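One protein chain omitted, others in place.
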Amino acid sequence: MIAIAITIMVLELRVPHGADWAALRPVVPVLLTYALGFVFLGTYWNNHHHMLHATDRINGKILWANLHLLFWLSLVPFVTRWVGESHFAPLPTAVYGGVLLLAAVAYLMLTIAILALHGPSSRLAKAVGRETKGKLSAALYVVAIPLAFVSPWIAIGIYVFVALFWLIPDRRIESTIR
Amino acid sequence: MIAIAITIMVLELRVPHGADWAALRPVVPVLLTYALGFVFLGTYWNNHHHMLHATDRINGKILWANLHLLFWLSLVPFVTRWVGESHFAPLPTAVYGGVLLLAAVAYLMLTIAILALHGPSSRLAKAVGRETKGKLSAALYVVAIPLAFVSPWIAIGIYVFVALFWLIPDRRIESTIR
Amino acid sequence: MIAIAITIMVLELRVPHGADWAALRPVVPVLLTYALGFVFLGTYWNNHHHMLHATDRINGKILWANLHLLFWLSLVPFVTRWVGESHFAPLPTAVYGGVLLLAAVAYLMLTIAILALHGPSSRLAKAVGRETKGKLSAALYVVAIPLAFVSPWIAIGIYVFVALFWLIPDRRIESTIR
Partner (left out) sequence: MIAIAITIMVLELRVPHGADWAALRPVVPVLLTYALGFVFLGTYWNNHHHMLHATDRINGKILWANLHLLFWLSLVPFVTRWVGESHFAPLPTAVYGGVLLLAAVAYLMLTIAILALHGPSSRLAKAVGRETKGKLSAALYVVAIPLAFVSPWIAIGIYVFVALFWLIPDRRIESTIR
């Protein structure tokens, strides 16, 4: 489903009205927004894959926590489009941050639901750790959202920072899984 | 495929024409409709997952019963859009209930087809039980559909009640599967 | 991918412009076209599932034969839309039959590629048999296509007949797989 959300974003890309460099220029910011959304959804995909791969049991609570996460992730193409069409206006940028924040909170809730079933001494619990990275991301979004009304670019800068922060492979999880 | 139907609903969401709070207001009911559709399809997804997970054999009848269910679920984005665009008019609300009813009936038929293959003493039969919940939902939809012509909000209220009713985790199934 | 093609067809459904019975009437033929396309793609899905389930080896030829089948199936939403928008005009109806014919031929080619790898004495070969049903369907399409220029309804009637013909569960395959 994360894959579908990513591909829906590309469906939203408008083909340039013309075939010269001038026609390509207005598409550049949209492509950058797409790339940013791709990195966000891709990060969730990778981490989700890592976590579910180490999960060997499932219950109703986990299924619902997972659906809750997918709900917020499914709104990412919608807010990405809004930010793009409004040329990074304050409110859309803040709403974008809000959706990212709620997705981060949903991910933490999913982690908690999985850890509750597997117990604190499980292989997964060691791999996931105390989810400092997730909590820090959520805190950064909380800071970024009001700043979007001061300057959307500060907020976008913080979102990009969080994205890059997640791009760094989480060596601790990998080594535990290996 | 349920995942695709969910994501298609988000594709139908219109981006607000503007970047202020006033532009966001008309989108709110559409987002609520989306959230309701998400809960409906998500409930089917979770229950479907639970049931198919406990299924170890399959035959042509099950495959067709499954496709029949997917047919009605695939119409959910279409009727959700119609309800949203008509601002909860009576006929679209009744048709929405009709699609939900037919999906509920198709789910019961799928359950019966799976139980017929696995036998009444199987682990699955114990987990699924007598499908009281499914039959009660279908009965509530039958009541709600004519009421949509009295007041669409009564019908919507019943649909939301059924959705919340399913959100409560089915502890019986879980404990049997565990 | 067949699931995606099905859901794309529902995306093409136009929401009625109004909320009364009169507005619903023009949508009825489109919904019937959708249901027909759903049955066609669903039949391929079920048979494809049955066949690949009994396949334990794969090679490059099978992968390409599979892609070739998916190519023609991916065009089904496109021709379904064209038939619907042209209100069952002769040429679109003939082209629709052409795509169904090429999909049927591609399915036969996939069957041959799988049987060539598994050998004539395999469990699969017994299950699939001599593919009489597939060859008969192809022959019926060949007859239907020119008849679309006489009367599109004769051609549509033959397509519906082939679809119903496939809906009857293939007991032979099932019993062999069981």
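By letter and in written order, the chains are A, B and C; residue numbering begins at 1 in each of them.
Everything below uses one rule, namely that a residue touches a chain if its C-beta (ideal position, glycine included) is under 8 Å from a C-beta of that chain, and two chains touch if they have at least 3 such contacts.
Everything numeric in this text was worked out from a predicted model, so none of it was measured.
S.K.: Quick one: jot down which shown chains the absent chain touches.
M.R.: Answer for the hidden chain's contacts among shown chains: A, C.
S.K.: Could you pull out which residues of chain A are in touch with the chain that's been left out?
M.R.: Residues touching the hidden chain, for chain A, are 3-4, 6-7, 10-11, 13, 15-16, 18-21, 24, 35, 38, 42, 45-46, 49-50, 167, 169-171, 173-174, 178.
S.K.: Hey, which chain C residues sit against the chain that's not shown?
M.R.: These residues touch the chain not displayed: 1, 4-5, 8, 11, 57, 59-61, 63-64, 67, 70-71, 74-75, 77-78, 81-82, 85-86, 89-92, 95.
Convention: only the chains that are shown with their structure count from here on.
S.K.: Starting from the defined contact criterion, work out which chains touch chain B and chain C both, please.
M.R.: Touching chain B as well as chain C, we find no chain at all.
S.K.: By C-alpha centroid distance to the whole-protein centroid, which chain wins?
M.R.: So the chain nearest the centre of the shown protein is B.
S.K.: With chain centres defined as C-alpha means, what is the inter-centre distance between chain A and chain B in Å?
M.R.: Inter-chain centre distance comes to 27 Å.
S.K.: Centre to centre, by mean C-alpha position, how many angstrom separate chain A and chain C?
M.R.: Roughly 38 Å separates the two chain centres.
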